[in-house]
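Structure, as structure tokens:
Just one protein chain is left out here, and the rest sit where they should.
To keep things simple, chains are lettered A, B and C as they appear, and every chain counts its residues starting from 1.
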Amino acid sequence: MLLIYCPYCEEERSELEFRNGGDAHIARPTNIAEISDEEFEAYFFLRDNPKGVIFERWRHIHGCGRFFNAARDTVSDRFLTTYKAGEPKPNLDAAPETSATVETYEALEGAAQ
Amino acid sequence: MSGVNRISGAGRLTPARTARFSFDGRTLTALEGDTVASALIANDIHLVGRSFKYHRPRGILSAGAEEPNALLDVSRDAARRQPNVRATVQEVFDGMKVASQNRWPSLAFDVGGFNDLLSPFFAAGFYYKTFMWPKAAWHALYEPFIRRAAGLGVAPTEPDPDHYASRYAHCDVLVVGAGVAGLAAALAAAKAGAKVILCDEQPDVGGALRYDSGTTIDGKPGYDWAQATGQALAAMDNVTLLTRTTAFGYYNHNFVGLVERVTDHLAAPDKALPRERLWQVRAKKVVLANGAIERHMVFANNDRPGILLASAGRTFLNHFGVAVGKKVGVYTAHDSAYEAAFDLRKAGVAVPVIVDCRERPGEAVLEKARELGIEVLKGHSVVNTTGKLRIASITVARNGGSGARKIAVDALLVSAGWTPSVHLFSQSRGKVKFDAETERFLPGTYAQDCLSIGACNGTDDLQATIDEALAAGELAARAAGAEGGAQVALTGQNAFDWTGGMIGAAEGAGPDTTVKAFIDFQHDVCAKDIRLAVREGMHSVEHIKRFTTNGMASDQGKLSNMHGLAIAAEALGKGIPEVGLTTFRQPYTPITFGAIVNHSRGSLFDPARKTPMHSWEEAQGAEFEDVGNWKRAWFYPKAGESMHDAVARECKTVRDVAGVFDASTLGKIEVVGPDAAQFLNLMYTNAWDNLKPGRCRYGIMLRDDGFVYDDGVVGRLAEDRFHVTTTTGGAPRVLQHMEDYLQTEFPHLKVWLTSTTEQWAVIAVQGPKAREIIAPLVEGIDLSNEALPHMSVAEGKICGVPTRLFRMSFTGELGFEVNVPADYGQAVWEAIWARAEPMGACAYGTETMHVLRAEKGYIIVGQDTDGTLTPHDAGVSWAVSKKKPDFVGIRGLKRPDLVKDGRKQLVGLLTKDPKVVLEEGAQIVADPNEPKPMTMLGHVTSSYWSSNCGRSIAMAVVAGGQARLGQTLYVPMADRTVAVEVSDMVFFDKEGGRLHG
Amino acid sequence: MRKYSVFAVAREALRGHKGWGPHWASPEPRPHYDVIIIGGGGHGLGAAYYLAKEHGITNVAVLEKGWIGGGNTGRNTTIIRSNYLYEESMDIYEHSLKLWENLSQDLNYNVMYSPRGVMMLSHNIHDQQSFKRHINANRLYGIDNDWLTPEQAKAYCPPLDIAKTARYPINGAALQRRGGTARHDAVAWGYARAASDRGVHIIQNCEVTGIRRDETGRVTGVDTNRGFIGAKKVGISAAGHSSVLMQMADVRVPLQSQPLQALVSEPLKPIFPCVVMSNSVHAYISQSDKGEFVIGAGTDQYNSYSQTGGLQIITHTLDAICELFPMFRRVKMMRQWGGIVDVTQDRSPIQGVTPVPGLYLNAGWGTGGFKATPGSANLFAHLIARGEPHRLAAGLTLERFRTGRLIDEAAAAAVAH
């Protein structure tokens, strides 16, 4: 059960109060009616699905109700930061790099050093 | 007398306080505080079970949670029966019934023991190589045979009458384990002012001090210090001390699950007490102080009853006052076992020999052994044992095999050293490192905010443990923000410093042998099985585990994993860290489903939502159907009526007179703000700007991929206020869908959404007499066709309370939907009913609602559409604006497959035989004689007997359906084929005149 | 390859099982293969086996970054069934089920396919409509799937509580009798052994770090932690890691990787004869040959490669199990674990060519991968060998996300009105 910092409530809360909203920073094209099939496919279906830092949306559905964004490491499930909707993607160079140092559970399977 | 092996003056239990229990029908006396294991051994019973595969006689091996053998069936009464209970954990209470498992007809004579003779055939993985012929025999013959042998205990067969509780808890510091390290850390953290939770799986604090006899802390005997410290902690406001509480799982972000066993040790528990309580703890810091687990020695026939871990022998003696035998041998590779010999000797028990496979045991323990006159055989090993149901002798030989001799014993204590318990650390996804010198895995890289201290961290020395614990406790408290003052200092002294330890097979169980030297007792995995797995190409430790099932039993390899690993490494010719560990997973020890689900049962399993009129409907004898979480009135059978009769009557009555229907469950969202219409323009396919206040419109909502997501009637109450309705099941997701777009795609719009589903009770009054029924009750609203035409809404009063009165119809009749604040719902319903009933109107349920709307061809999203239909497929193209520049779904709708010919489209179906009612879900074909697999054109989505039409009617999605009107198609059922004609979807009142009353 | 049989086992029993050789060889990788398959799970190993057996392509390597069968093959709840709704799904799952029926004999390895029946519980009218739709479609397609009354369901699975007073009463069930379970590890090992016997190289601890292409964009091989390995064709069959591998070829795919959890109870004497699933209360359960209840939970809500998830997902599942079987509240959970499932938006798999010539993708099996193993492997081999999909997998291509021709099994079970 994750512990998620809501940038509106300014507090960490249990994952039970939140709903994941998929990838962040995928803007719906303002000219959506005009885009090509390929562009629509890219907008609606194609995702990076990164192993490492993902920028994702959460909604504090059983809290303040707000959508906000988070940067999370999909290997360690650690949050690097959360920020309000509409704010730009944070520059994570300043944040501690965790994906390289956090040992993965998966790597544990069958191998320990 | 509480057992022949009870040593007068030994242990901490009170001789006068006895409890009686039965074991396999035999009544025994125990002392309060005994575990089942200590009580059985006190009564000289070692044989308690049979192993899984070979049905070998097995005894009690340990005194703790790591026990692999002594799994028993414990019951309070028939419904409170628990299989697979570890005798070493379960405390005795007066009147408990205990039974052995996995044996027939009796524990001493078990037919399954025949398997032991066949064991050469049952080598690891043998089943992959055989039982393949003839083909059908696996499922028909072999598998049933194997399954009969499966399992240990017998599953409960009655619903569990006990209840379980749950608490979410937060703390600054969670300390797991209340041994020396845990107590000291908790003390330091608590004195620094932190909010502390300290838990331990044992009934009392102390950890290893429970068996220890020579340690002093702050000048007190260790156990006494522990009890005093525990009491001091428990008395502090900022400390929660939980005993009989296992930290079973370390999850993400310092979330740790604990299970507290509340009543399983009580003879007559208060009924109000939960059996177990789940604690879901979120800690700022976690301090792991969960100790180490002693390993057994791996040698031939090391599994006989009466062979125990040395620490278990000490626990039974020093805590419970029970000697494990009268003539107790010791076989060890570690100094700690000597102390067991010393304690037994001092208690007057014969210790014929300490066999130590090392050439150089610790000097201090050797000296002490000499002093006590105990023979020590250095550089010797136990190479075999005898004794059918209990160990009778050991065969001892000098390492290398010479000078074998038999020594009679009735118990044997073994120790291969100690494995730090890194289970929780690993569950936290920390990464262990291998300490080559001491041959053990220790916490390496931390992944979460936790610290390991004491034995689980590889800290052996007592004072070092204390210092480490105090520092960790204070550090954790400070890191969590505690600012309190008091520092703690403690000094400790133990009797002996320990050295030694080995992993893997001992002398005589090496690579060239075929002896049964058990690693995993419960699963009967021997050293030779590991070697076989390697020989068969299983080179990953995970493959070896899975091929041999080593470590997969209910103890999850607490004793066996390190031995298995060492033997595998040897066979592979690799170092231990290269081979690596298998994964530690939650839970640390098995936990009941009951504790996990706790309050969730019956009405607390899932909320059953009921409308404000529910009790009236119930009183009228309505049958209910589940729709999402809602209970909806389905139909109202009168005495003697079948469902079919009731629905036919209701359908007729609504069209002939009128009916009253509870529509409260429909989702409602109030959309308010100056940009409300603009927002709805984007969310629905229709255009909303031109809808005048006081009027309503049916709207279709799509996802961006163009498929129908929901529908409903939307009323405009004012320029800036809309009353939106959704499907019953769709209410929450429609609101989420709208919020998503509003907040993240269209945040510039000034509009807000509020769920009002439960604010309003909705009473639909439908039928020719609808107006006549409600008119006298309504105040301030002109109900005439002119003032309130079809698809309009007005606000006023009914029965003296505010109403939003909709003129709308899902039946095709003159209709109203009376919305009143929910608390008034039942009273207004009763007032309407008081007028309706004398006129011959009826109350109707969802089934009649479904029939009536189908007669009119109105679709139900989720039944007639399934997330793969566009509005064009669903025959509601008229609701899709062609002028709007944008709405959600506009682009998805234009994708190649969504605009191509031949798509499945919603149409009507009329059976050629009007009496035949099609099955909903039946498939439609063009050629009923086509061989399978047949080409299916679509399926029946809705199908009813229509009493108003005097025939069956159906709706279906059919490939290219709208071009097939008039065609004959077929519905092949298992017993017959039904011919149908494709029709439009309006079966009744095609002109729609009735709507306008 | 030494043939496995009861006689061989008996012979070995007399000599301490000293005569068994490795299941599969562990060769050093060659510099170049005709085909490289990335991912040593059941699908990948099976594809290699069928390439060798049915297409005569034996210069094949299966590259596995860890140990074979260590991904979703070794982590799933081993349910097998084919009673899906859409033709595209029925085609592939039924093809698979037919292969399951003979797999032990085909591989000379007992994969313990056990057609004990998969029963899906219906709790309300909407379930009933949906199940009837499946049953009718299955029947016309030649796939067994029967509607049972609550009493018939209880007769088939005695522990079921069919009381009408339950919070989610059972109003019927759909039963596929040919559905059942198989032993997951055995599938990986059986395929590995049979493939290895036909010359396929199984290379463990070999992680792919790059996919190389020539100037025309065609695949030329893969970089690995053991160096470059050339190949004419590369097939990706890596489940949760499909996106990561496809990114190496600069292709974005419509996949999300999420934790899927499962658990087993302590071993108990057999009491539960079949597989029971309930979509309405979100749970599925069977009892293994060792006596453990094998219980599947749902996916966590976020993307993750951690192979762990939250306790609340397990809780939610056990809530449902205890509601369906109130006597199981005293049963104990022995172990829980997680895998990474790669899911598509329409919950149907992707098998087909990619924009990169010579690169083939088998992915998106979500929670349905194990049951599909033989069928998917068999058709993936066909795809790689021929360069175009088999008729039975023709609808599973990536293209459908552009055209909109989705195979939406999830939507077909849409929420009730």
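To be clear about the criterion, a residue touches a chain if its C-beta (ideal position, glycine included) is under 8 Å from a C-beta of that chain, and two chains touch if they have at least 3 such contacts.
Going forward, contacts and distances are computed from a predicted model.
Peer 1: Mind telling me which option in "NADH-quinone oxidoreductase subunit L", "Sarcosine oxidase subunit gamma", "F420-non-reducing hydrogenase vhu iron-sulfur subunit D" or "ABC transporter permease subunit" is what UniProt lists for the chain we can't see?
Peer 2: The chain we cannot see is, by its UniProt record, "Sarcosine oxidase subunit gamma".
Peer 1: What shown chains does the left-out chain touch?
Peer 2: The chain that is not shown is in contact with A, B.
Peer 1: Which residue among B:713, B:799 or B:842 touches the omitted chain?
Peer 2: For the chain that is not drawn, the touching residue is B:799.
Peer 1: From the listed residues B:750, B:912 or B:990, report the one that touches the chain absent from this view.
Peer 2: B:750
Peer 1: So which of B:154, B:273 or B:986 would be touching the chain we can't see?
Peer 2: Hidden-chain contact among the options goes to B:273.
Peer 1: Name, in rising order, the residues on subunit B that touch the hidden chain in the full complex.
Peer 2: The list for subunit B reads 163, 165-170, 195, 262, 270, 272-274, 277, 280, 282, 599-600, 603-604, 606-612, 630, 670, 672-674, 750-752, 754-760, 776-779, 798-801, 820-828, 831.
Peer 1: So which bits of subunit A touch the chain we can't see?
Peer 2: Touch with the absent chain occurs at residues 1, 8-11, 13-14, 16-17, 60, 62-66.
Just so it is clear, only the chains that are shown with their structure count from here on.
Peer 1: What is the distance in Å between the mean C-alpha positions of subunit A and subunit C?
Peer 2: 28
Peer 1: Where in subunit B do residues touch two or more of the other chains?
Peer 2: Only 251-252, 255, 280, 429, 540, 542, 583, 705, 892, 895-896 qualify.
Peer 1: Which positions in subunit C are in touch with at least two other chains?
Peer 2: In subunit C, 66-67, 70, 306, 308, 310-311, 402-403 touch at least two other chains.
Peer 1: Hey, which residues of subunit C end up touching subunit B in the complex?
Peer 2: Going through subunit C, the ones touching subunit B are 4-6, 8-10, 12-14, 16-18, 20-26, 66-70, 74, 87, 90, 101-102, 104-105, 108-110, 112-116, 123-126, 128-137, 139-142, 167-168, 180, 183, 185-186, 189-190, 204, 265-271, 281, 288-291, 306, 308, 310-311, 314-315, 318-319, 321-323, 326-337, 400, 402-406, 408, 410-417.
Peer 1: With touch defined as at the start, can you tell me which subunit B residues reach subunit C in the complex?
Peer 2: Residues 52, 80-84, 120-121, 123, 126-133, 135, 138-139, 143, 146-148, 150-160, 162, 164, 249, 251-252, 255, 257, 280, 429, 514, 528, 532, 535-540, 542-543, 546-547, 549, 553-554, 556, 583, 585-587, 590-594, 596-597, 600-603, 605-606, 608, 625-628, 705-707, 727-730, 733, 860-863, 865-868, 892, 895-898, 919-923, 925, 932-934, 936, 939, 941, 972-974 of subunit B touch subunit C in their complex.
Peer 1: Note which residues of subunit A are touching subunit B in the complex, please.
Peer 2: 1-3, 14, 19, 21, 27-28, 32-33, 35, 37, 40, 44, 57, 59, 61, 65-67, 76-77, 85-86, 101-105, 107-113
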